[in-house]
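Of the protein chains in this complex, one is absent; all others appear in place.
Chain lettering (A, B and C) follows the sequence in which the chains are written, and residue indices restart at 1 in each chain.
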Amino acid sequence: MTTGTELPPPGQLPEVHVDPSMLRQLAESQVNVELDTGDMILNLGPQHPATHGTLRLVVRLDGERVIAADPVIGYMHRGYEKLTEFRTYPQITTLINRIDWLSSFANEVPFISGAEMLMGIEAPPRAQYIRTALTELSRIATFLLFLGEMGLQVGAITPAFYGFRDREYVLNLIEGVTGGRFHPNFNRIGGLKDDLPWGWYSECRSTMAKVLASCDEFENLVVGNPIFEQRTRSIGIIPAELGAAYGVSGSNIRASGVDWDLRRDGKPYLPYNELDWKVWTHPDGDSFARYWVRLQETRESARMVLQLLQQMPAGPVMAKVPRIIKVPEGEVWVNTENPLGEMGYYIVSKGATGPFRVKIRSASFSNVSILPWMLRGVYVPDIITILASLYFILGDIDR
Amino acid sequence: MPDDDATPEAEPEAASADGDAEATVASAATTLDPEATELLARLEAQLGDAVIEHGAAYGDVVVRVRPDAWLRTARVCRDDLGCDYLSFVSAIDWMPAPLLVDEGSGDTSTPAQPRETTYGTAGSDGRYQVFAIVESTQGARRRMVLKTDVDEQDLRAESWVSVYPGADWHERETWEMFGIEFDGHPALRHLYLPFEFEGHPLRKDYPLLAREVKPWPGLVDVEPMPGEDAGEEATPAVEAP
Amino acid sequence: MKREIKGMLTGLGVTFKTMTKPAVTVQYPHEREDPPTRARGVIALKEENCTVCMLCARQCPDWCIYIEGHKEQRPPRREGGRPRSVSVLDRFDIDYALCMYCGICVEVCPFDALFWSPEFEYSESRIADLLHDKDKLGEWMQTVPEPEPLEQGAVSK
Partner (left out) sequence: MIAFDIGWGTTLAIKAIIVLAIVPLTALILGYVFLLKMMSHMQSRLGPMDPGGFHGWFQLIGDGVKFMQKEDIMTKEADRRVFALAPAVVVLSTFLVFVVIPAGPRLVVAPLDVGIFYALAVSSLSVIGVLMAGWASANKFALLGALRAAAQLIAYELPLVLAVVGVVIQAGTMNLQGIVGAQQNGEIFGWGGLGQPYILTQFIGFALFMIAAQAELTQPPFDMPVAESELVAGYMVEYTGFRFLFFFIGEFGTAFAFSALAATMFLGGWSVPWVHGSAADVLGPLVLFAKVMLVAFLMFWARFTYPRLREDQLQALAWKWLIPIALINILVTGVLKVAF
């Protein structure tokens, strides 16, 4: 219908053979022109309740259905890899437990064990056991928050409060030992800063009982709830091989049926082989599976902590370490099973008191990179379910 | 292929106390357990002469390949070696950072890195190197560190997005931080930094501005006592750890 | 269909059961829940131990410790000996607006002049008032608790 071109006089219109399919297509184009429904571009974030911090999701909607989603990150970028080049090893420990601030003790473990490998120092067994216990406690704290948070994102207000209430007991435990609830800064090259305070074992056992009870509560309140099932079953399915290609790790990939847990399969960094525990997987790979796997892993971690208390060896918590720590030259890659996924540090040292280059591989960065693929053709409420089920932390993405 | 031994040449003076630890450090760094050597052999069988050098870093195989075989390496790793999981793709700038502060001022706020340029395991023939780690989630669950050199004048590398879609964000971040172009990457645009940001922050010659703005509180010296021993140096510059 | 109904009802059961049980809230200003003895609330300074060696200021990652001192002449310990020259602290400020409570200064101090205290009620209305001088840090010395005994199996350092 391009106007402006001079039409030939009526009598001499060229004889045009029009086949029927052309007519239908012409009619349709006519309709589209009138109903010119442009797509709506919606900005979810950076201030949005469902983005756990400052992730911005630019979403192109057709009605309520997503055509394309493009996560915009970097609002929380603190430039850690640049900062590590200007700091000594103890100073970097305080830095890196602020990457995934929910399970901050678990961030320190790979960096410190990497430095210990470079220096050829072995932390004493009691320190290894306390490290494992505190890593599992921070895993429980992170997952308890997730179990409540997922309920909140899907609409139920109450589970979030149960999650926070039980997480307080676990944080008090961690604060009792390390002095800091969120940023323990308790790891030293060669062991730990201090030993357990008096009465910690009994408090830990009673807290683990509370954690197991709260897991059953979540089972009844959320997993058993048919509305929750309807909202999360077959929503946001991650196929196993595509997940691996995107670098998705942790409970997200185990929920797609990949039986891969760095605590058992990776390089031995903590005495997990001395405990008997099970790696939980789920075949479906949807949001429900991710919630279910994390619920079982919380229970597994609580049982692990109880075993650790049983077999805790006596002895010192700090190996013999020279006062001025100079890490010999070399490169090491240490990756551990953090609550959010595979967290690893590639430390390049040139024999100084600080590393030359540290590549920080954080779990949520890759877990979120699959979002553009996953969110195609999804409803708006399901975006929130998928974001909640992936469970990322912004500090982890932006480093 | 000379098995380049990555024993640390510079004998760190402070670690003299644990001489024996020194021996274990050297051995742990270089020994490769049978699985790793077998993985390396299969890779070399596939790639032939593209593998320039390889080394060991505490149980992981580090392999340096020619830049033009970088994409082929990825495809070999994923299809033949079963490394279906991409951990990350990043880069290293081997040039030692320029000294921010003049030598004698006793400013020990930054750890003193050695001044001469040394390359890590499996060496490098230029300032920049792109390196990646692939792991396998099935079977033997092994890991491999792959490195390739980047020509300093023309910072280019092949993009892995066609083999590992996850590399998309990693390569965008590496381009943003180091300025290395990735050929075949769908959309190289800023990931962390605002779009009008110039410069590549993770390069060693990029200054850390926060440290130039504020004077270092550790520099303040205790004034010497008035009168006779003013000459004596105020505070013995304690060798800060 | 029966499984769904049972699922819905157990959910209601959980909330009702919680409603009947006592709440866990600690009403802060009236009831207090004091933090564990090792809690890192604030850094207290014992001025007599400090020899102005500047290690803490140098090691602090946030550069938030400002120290100034001068040297003084002290009478010799034994009467015949040479007069000792000692560094005396003029200013020891910690800027709690910058401090991230990492504890490197407390640990790195060779003369045990800095201590952790679980005190946490020192918020200020103006951020500039968070810069506390050595008298305030000295006052907090009273709130520093005795180090608590260790769990069995621990080797006291």
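Things worth noting here:
The criterion applied here is as follows: a contact is a pair of C-beta atoms (placed from the backbone, for glycine too) under 8 Å apart; a residue touches a chain by one contact, two chains touch by 3 or more.
All values reported here derive from a predicted model rather than from experimental measurement.
Within the full complex, the chain left out of the display is in contact with A, C. The hidden chain makes contact, of the residues A:228, A:246 or A:260, with A:228. Of the listed residues A:55, A:73, A:156 or A:255, the one in contact with the hidden chain in the full complex is A:156.
Within chain A, the residues in touch with the undisplayed chain are 40, 42, 48-50, 64, 151-158, 161-162, 165, 221-222, 225, 227-228, 230-231, 379-384, 388.
For chain C, the list of residues touching the undisplayed chain reads 8, 11-12, 14-16, 18-19, 21, 23-25, 27.
What we mean here is this: only the chains that are shown with their structure count from here on.
Shown here, the protein chains touch in all possible pairs. Relative to chain A, the chain whose mean Cα position lies farthest away is C. Of all chain pairs, the one linked by the largest number of contacting C-beta pairs is A-B.
With centres set at the average Cα position, the gap from chain A to chain B is 25 Å.
If each chain is reduced to the centroid of its CA atoms, chain B and chain C end up 36 Å from each other.
Residues of chain C in contact with two or more other chains: 59, 108.
Annotation for chain B: residues 109, 241 touch two or more other chains. Within the complex, the chain A residues that touch chain C are 87-88, 90-91, 94-95, 126, 158, 162, 165, 168, 172, 175-180, 183, 185, 193-201, 217, 220-221, 224-227, 229, 312-318. The residues of chain C lying in touch with chain A in their complex are 3-4, 6-8, 10-11, 13-15, 18, 24, 35-40, 59, 61, 100-104, 107-108, 116, 148-157.
Against chain A, the residues of chain B that register as touching in their complex are 6, 8-10, 12-15, 17-18, 21-22, 24-25, 28-29, 57-60, 62, 78, 84-88, 90, 92-93, 97, 109-114, 118, 120-121, 131, 133, 135, 137-138, 141, 143, 145, 164-166, 168-170, 177, 190-194, 201-202, 204, 206, 208, 211, 239, 241.
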